[in-house]
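Structure record follows, encoded as structure tokens.
The complex is shown incomplete by one protein chain, all other protein chains being positioned as in the whole.
Letters A, B and C name the chains as they come in the text, with residue numbers starting at 1 for each one.
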Amino acid sequence: MSSLATNLINVFGVLFAVLTVAAVLVYGERRLLALVQDRYGPNRAGPFGLLQIIADVIKMFTKEDWIPPFADRFVFILAPAVIMITVLLSFTVVPFAPGVEVVSLNIGLLFFLAMSSMGVYSVVLAGWASNSKYSLLGGLRAAAQMLSYEVFMGLSLMGVVILAGSFNLREIVEAQKGMWFVLPQFIGFVVFMIAGLAETHRIPFDLPEADSELIAGYHSEYSAMKFGMFMVGEYIGVTLISVLIVALFFGGWIGPVLPPLVWFVLKTSFFILLIILIRGSLPRPRYDQLMSYGWKLLLPLSLLNLVVTGGIVLALG
Amino acid sequence: MAEVPTQYGIILAAILFSLGVAGILLRRNIFFVLLFVEVMLNAAGLAFVVAGARWGQADGQVMFIFVLATAAAEVAIGLGLLLRLHHQFKTLNVDEASDLRG
Amino acid sequence: MTSADILSLLPLLVVATTGVVVMLAAAFYRNHRLSLILTLAGLLTAFISLPFVSPLTPRQVTSLVLVDGYALFYMGLIFAAGFIVALLTYGYLEQWDGNPEELYVLLLLATLGAAVLVGSSHFASFFLGLETLSVALYAMIAYNRSLRRGIEAGIKYLVLAGVTAAFLLFGMALVYAETGTLAFSGVIAAAGGGPSLQLMVGLGMLIVGVGFKLGVVPFHMWTPDVYQGAPAPVTGLLASMSKGAMFALLLRYFTPVMALERQGLVWVFTAVAVLSMLGGNILALTQDNVKRILAYSSIAHLGYLLVAFLASGPAGQLAVAFYLVAYFATTLSAFGVVTVLSTPDDEAESLRAYQGLYYRRPWLAIIFTIALLSLAGIPPTAGLVGKIFIAAAGVQASLWLLLIVLVLASVIGVFYYMRIVITMFRRPEADVVQPSMVRLPRAASVVLGALSVILVGLGIYPVPVMRIIERTVARLV
Partner (left out) sequence: MIVVFYIASGVAILSTFLVILQSNAVHALLYAILSLLSVAIVFFSLGAPLVAALEVIVYAGAIMVLFVFVVMVLNLGPGAEGQERVWLQPRTWTGPVILTLVLIGELIYIFLARPGLALGGPAIGPQEVSLALYGPYLLGVELASILLLAGLVGAYHLGREPSD
């Protein structure tokens, strides 16, 4: 009975926390970007513009939910749901602190990779179902980009798996008691971070949406709550990448003095802020640059990392 | 954990395999034909995993991984050919794209 | 894996390395001649390494590959076929405006797949070798991607081979579910414990898969179309290497299974052999396209080989080995002639293109004639000696029905082979537009000449080859 209650608390706690973070990010990102660009950002609604979040939500809920007549209705509705489901499901395997996780899966990391590979469909299907050429091009770009960067993402994590000897995220965190994996796996960390940005198609990897070329790409035709789901999905994705970076490379909840959960939240916030600042500072590359960067630099790098890590672990017995 | 009688697993694989065969017999669009080849390969992989589970060996899963590699290679070439076919014949229908006659 | 293990895999490793080297060379510096030279060097090294590996055999390298005299013999045959096809390809693609280098990479990978196939002792290596061969062949068949029929043939082969692979795999999985082992030896041992219905279904699916690859009746539908649509040298490869490797494997591992389950399987194979011999030869009579005729002829030849397979025993092994040597040389020689008369965009395949060949290209016509005589089994060629061996094996096993059909089918076969020969020697009519004269590539002419010498040589004095076969293949039985 008590285990059921704990489970329920964990499930809803995680769900609530993640959605709250996403909502706050909608506001936080704009404020932070404004700071970077030396302007105010949203500052009218409420103190420091904090009520802007509520205003945005109301706007999204009350707008006309329009499905273009030329679109494929079924797929059009399905696409935004896919991103929400896959990203939220990924959170189930993340250990936030001892005892605070939804499920301890022995293939946790693979589950995350599986979900992120399913996430590709939301963008691709949205691009196809909209039945407009900008969306189609966006969807095509997204399919190629996400499929490619998934490869490096998976490979970059295998070094961590070798060191921890497990796919289970809890065991991976516990294996970092002595040393954070960011030290031996620095290359893995860098590649994972870049691939993570590409997977969530954030700037500088936002070619699938690229406002200036594709007028928002795959979600050109989306409005109201469906558009909202894409946006929230993106913010949850950013949170997920940060959470995983912390769990895989920065010792998860491990830290002195403060309670574990606080450490986890602090570390995660740092990476979320970092990702937002990256958005504020980097330009978008050309599409071919993006692909050749991935295949010609990141792939050899992550393979090298894997081979060297495996070799050293073998040599040390 | 696995308390499922092996023959049910094999039957599931057999049904999926047969559906794949049916799809190939039914469809004349090369796109669907390739899709059903994948369905059949996947069913064969399933049968391997079931058989491996029956004997408690890892071999079945290893074979599944090889099947996966095969499927990937087949799809890569198959879809490449499909794009060429569409380019040359302006159709994906295998009956229409038929120059070779004896 | 010990160093002796790795050493005994040397031929395979050489071919695999060459494939990667040719690919990397093409990535940095595209040069047709360089690719050819690397390919030839690799295949030659692999071939030369065979006798050096031979003292180490028989050796089971992991449970996947068994390197023994039998495997090495057929590997040698496969490497030789790859070598000849590479040489023929060079002249064929010399004037082509596409990229020829990838074909050599694919050729090497296909050769590797076939070599693994004959050395496999496990479902995994069987299947992976077969798929490597097939996947490389898909791309090779459709190599001239601006040609509609090439693409069509590629798709046809891909779909059928994909379905076949699925059948094969499902059959393997069922056998595995019954026996609990994936190694051939284990499967054969387990099958001896009393055949169950499930096992029979599994074996049946395996046979469907194997039958498709061999292109025997009733799984032959793809053969003529694919032969016609593929580039001529690739067709040669398809007819020789792909079918030969599969047959070597069939002979090795199905013979013991057959011995266990005498009745059902023997009848199945007998029916397949009869249908292939008759069907192939009769269907060939109606054709006007040389490549299609050769396709049907290959169906019939696989039928002949099945007779030797059914005869089994040392005589059968010997007959199959010799017949495959003769068949490889003959097929490659026949498709070699087609190759040198063709360009990638204009294949010399209609019978008309061969009219009066003797007056334009006397040597080529004579070489083709020798090849056709060998296919028909007329003295003094290797084809006749091969057929005699098969007949001898059949007599030993008293397969009278099959022998009668064999003789009957051979007689029918003579008609269409002679039709091509007569066409070549008939004076061209004045109004027929002569096909443009392509320059005869030097490498190809040497190869074709050598093949003809081998064909006649084997027909007159087959003893040396017999010795090699006895030392390697027959030693097993």
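The criterion applied here is as follows: a residue touches a chain if its C-beta (ideal position, glycine included) is under 8 Å from a C-beta of that chain, and two chains touch if they have at least 3 such contacts.
No experiment lies behind these values; they were computed from the predicted model shown.
Undergrad: For the chain that is not shown, enumerate the shown chains it touches in the whole assembly.
TA: A, B, C
Undergrad: Could you tell which one of C:L64, C:A153 or C:A232 touches the chain left off the display?
TA: Result: among the candidates, C:L64 touches the missing chain.
Undergrad: Pick from C:A139, C:L306 or C:V473: which residue touches the chain that isn't shown?
TA: Of the listed residues, the one touching the omitted chain is C:A139.
Undergrad: Just to verify: which one of A:A114, A:A175 or A:M225 makes contact with the chain not shown?
TA: Considering all chains, including the one not shown, the answer is A:A114.
Undergrad: Against the chain that's been left off, what residues of subunit C make contact? List them.
TA: 1, 9, 16, 19-20, 23, 61-65, 98-99, 102, 105-106, 109-110, 112-113, 116, 124-125, 128-129, 131-132, 135-136, 138-140, 142-143, 145-146, 154, 196-198, 201
Undergrad: Identify the residues of subunit A touching the omitted chain, counting contacts across the whole complex.
TA: 72, 74-75, 78, 105-107, 110-111, 113-114, 117-118, 120-121, 124-125, 127-129, 131, 136, 139-140, 143-144, 147, 150, 154, 167
Undergrad: In the whole complex, what residues of subunit B lie against the chain that is missing from view?
TA: 1-12, 14-16, 18-23, 25-29, 31-32, 34-36, 38-39, 42, 45-46, 49-50, 52-62, 64-66, 68-77, 79-84, 86, 92-93
Just so we're on the same page, only the chains that are shown with their structure count from here on.
Undergrad: Whole-Å distance, subunit A centre to subunit B centre, using C-alpha means?
TA: 33
Undergrad: Indicate the whole-number Å distance between the mean C-alpha point of subunit B and the mean C-alpha point of subunit C.
TA: That gives a centre separation of 26 Å.
Undergrad: Would you mind listing the residues of subunit C that make contact with two or more other chains?
TA: none
Undergrad: Over in the complex, which subunit C residues touch subunit B? Could you list them?
TA: Going by the criterion above, the answer is residues 123-124, 127-128, 131, 135, 138-139, 142, 145-146, 148-149, 151-156, 158-159, 162-163, 165-167, 169-170, 172-174, 176-177, 180, 182, 224-225, 228-229, 286-287, 289, 292.
Undergrad: Can you name the residues of subunit B that touch subunit C in the complex?
TA: It comes out as residues 6, 10, 13-14, 17, 20-21, 24, 30, 33-34, 37, 40-41, 43-45, 47-48, 50-52, 54-55, 57, 59-60, 62-63, 66-67, 70, 73-74, 77-78, 81-82, 84-85, 88-89, 94, 97-100, 102.
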